[in-house]
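Okay, here's the structure, questions in a sec.
Selected chains only, in their assembly positions.
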Amino acid sequence: MAKDKVLMGTERRSMVINDEEKKRTAWHEAGHTVVGHLLPHHDPVHKVSIIPRGPALGVTMSLPKEDRLGYTRDWALDRIGMALAGRIAEELALGEMTTGAADDFRQATHLARSMVTEWGMSDKMGPLAYLEREESFLPFMPGPRRGEYSEKTACQIDEEVHSIVSKQYARVKELVQAHMDQLGAMAQALLERETLDAEEIIAVMDGQPLPERKRIEIPRYAEKARKGKDKRKSSLFTPRPREVPSGS
Amino acid sequence: MAKDKVLMGTERRSMVINDEEKKRTAWHEAGHTVVGHLLPHHDPVHKVSIIPRGPALGVTMSLPKEDRLGYTRDWALDRIGMALAGRIAEELALGEMTTGAADDFRQATHLARSMVTEWGMSDKMGPLAYLEREESFLPFMPGPRRGEYSEKTACQIDEEVHSIVSKQYARVKELVQAHMDQLGAMAQALLERETLDAEEIIAVMDGQPLPERKRIEIPRYAEKARKGKDKRKSSLFTPRPREVPSGS
Amino acid sequence: MAKDKVLMGTERRSMVINDEEKKRTAWHEAGHTVVGHLLPHHDPVHKVSIIPRGPALGVTMSLPKEDRLGYTRDWALDRIGMALAGRIAEELALGEMTTGAADDFRQATHLARSMVTEWGMSDKMGPLAYLEREESFLPFMPGPRRGEYSEKTACQIDEEVHSIVSKQYARVKELVQAHMDQLGAMAQALLERETLDAEEIIAVMDGQPLPERKRIEIPRYAEKARKGKDKRKSSLFTPRPREVPSGS
């Protein structure tokens, strides 16, 4: 659909990817998709694809049921867990770690840090704001970023952030281990069809055969016109970038 | 009233908010309002609304009885407590934490930090000034912000700030627990009328039925003219911003 | 007198101050005045006023007996004590702490820090210079301010500064407690006359009735001409600024 093109980026079908990479990407995205589907407070997974888009080798897209203005602690934890699911799937299924999860870790860490320092969601740090950027009113002079708190506080924040991410990693690893069948089926479906929509994802999760593909539809003008009204913020979680070690 | 429009921002009635968000905002603002009303040294709550204004989903506005030129320690503590009341109400009534209290925490922390570092209101730190910004006379070069004291002092300041905010959190949580009926009534009234004025707030607190609404009055010219004379500094406490996790 | 206008700033009689603020300011300035009068090495208090001037709600002005080119350790300690006296008077008389003493703390801390880091007046730190600003020869690049000494040294400096200010606080608190009658009389006299000159201050301290007020004299040309010769550096201690919590 045209909307997906806008949200997910244009496909780069010309890009040559070898089979090993493709397989790895399929398991990685299958991890995000299965976990995103299973976690109770996560937004539903709307689409998943292993066709390269921009710098990403694959993408899993979730879409909130309705416009959201605030986020709960449960949502944040599930979202961290979902971000870690790609790496976990690769580890469990292929027994290897790759550089492809770097962006997932960045997102998970950033979210956990916001929970601790901005949203008062860590018991240890309490309902305080630990601001790193308050003084950034000067557009061209951000100033030292850690002026507001001591090294000891910085250390406690690090421990809390580490603790939150580690707990979600353990929780989601258990979850994936309990759903290896569905994970395998999802990866298989992705290798077959390259892109799965919500209906197909649900079918895989339910152990149903994949529904037959409809023909590609050219979006009609009426559909395009609707686009303006339908601007729910979708979450392009974990585009899997073509990470190249900077040392090479 | 026209003055409120100036102080609170223009309402954004076109913004679509789902029922869950609206309910959450009602409990959040009810928390601020009930606690602001109960705390002995807080300025009276003048108005509360769950109609979005600018980036805020709701707003509780208090107004000092008369122009104020200095602030007491008791006032500062109550104000910190009032800032934390939105989160406390959400937790106690809905059993969840959301990102919506981030700005409240920023204000509470900032106030507690000023008590400790500028106003000599912490016994441990004593009647000293712990200046972070003294050297900022250069408009485009603020310089490192923590040049005036050691890491150990920074750590003690952090502990005092944490201690002040935590104590107010505990105190206000008890207060809210003791007034769950009034909190529920206030949230209910907000969901019904969306905006409550001082008279309506007092009625809810006293367990009285809400006074009937007068028609909306177009402010007459005479009223506008009075505006210039009536410039007491109102406190738009805890506008509840439409916080979006920066990681999404 | 015209000289006072230059030294203390123009009065802002149009500013409306409520009675509570006025009372608080009277006790605050009375604290500075009584202590400034009693401390043996402090410059004599020349004038005290609770008429707002610029951002200050009140002002106590002392004037050295003659031009001074260096300062003794005793003078510095008394001056720190005098700076703390405003807060102490408020605490003892009204049982409350306000934000109004922020500038006093800044001055006391700054003076204590100079004693320790520049003037060799701390036994522990010895006759050394602990320079924070030596490298600031570049007008637009002050550089990190603490390049000259280690964190451990910074910590020792902090402890000495804290110790000096705390000792003066304790000493002056005792002094004020022993002179509560004179403090009360001074506050009362200030509420009556709003401004007291040296003669009136001495009368209050001696338990004498206030001398009758002379009429306001327009300074004659001859007096203005003398102004150029009479430039002893007066100390406008503790202008009490209209401090507004930055969080509101």
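Think of it as A, B and C in the order they're written, each chain with its own count starting at 1.
Just so it is clear, contacts are C-beta pairs under 8 Å (C-beta built on N, C-alpha and C of every residue); 3 or more make two chains touch, one makes a residue touch a chain.
Here the structure is a predicted model, which means the values were calculated and not measured.
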Query = Hey, this file places 3 copies; any idea how many the whole complex holds?
reply = 6
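What we mean here is this: only the chains that are shown with their structure count from here on.
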Query = So what shape is it, when you link every pair of chains that touch: line, ring, star, complete or other?
reply = line
Request  = Nearest 5 degrees is plenty: how much rotation brings the CA atoms of chain B onto those of chain C?
outcome  = 60
Remark   = CA centroids of chain A and chain C: separation to the nearest Å works out as 60
Query = Residues of chain B that touch two or more other chains: which are they?
reply = 110, 140-141, 143-144, 151
Request  = Please give the residue numbers of chain C that touch chain B in the complex, ascending.
outcome  = 16-18, 21, 24, 57, 84, 87, 96-102, 104-106, 108-110, 112, 132, 140-146, 151, 154-155, 157-158, 161-162, 165-166, 169, 242-248
Task = Can you check the complex and tell me which residues of chain A touch chain B?
result = 66-74, 76, 79, 107, 110-111, 114, 118-121, 125-131, 135, 138, 140-141, 143-144, 147-153, 233, 235
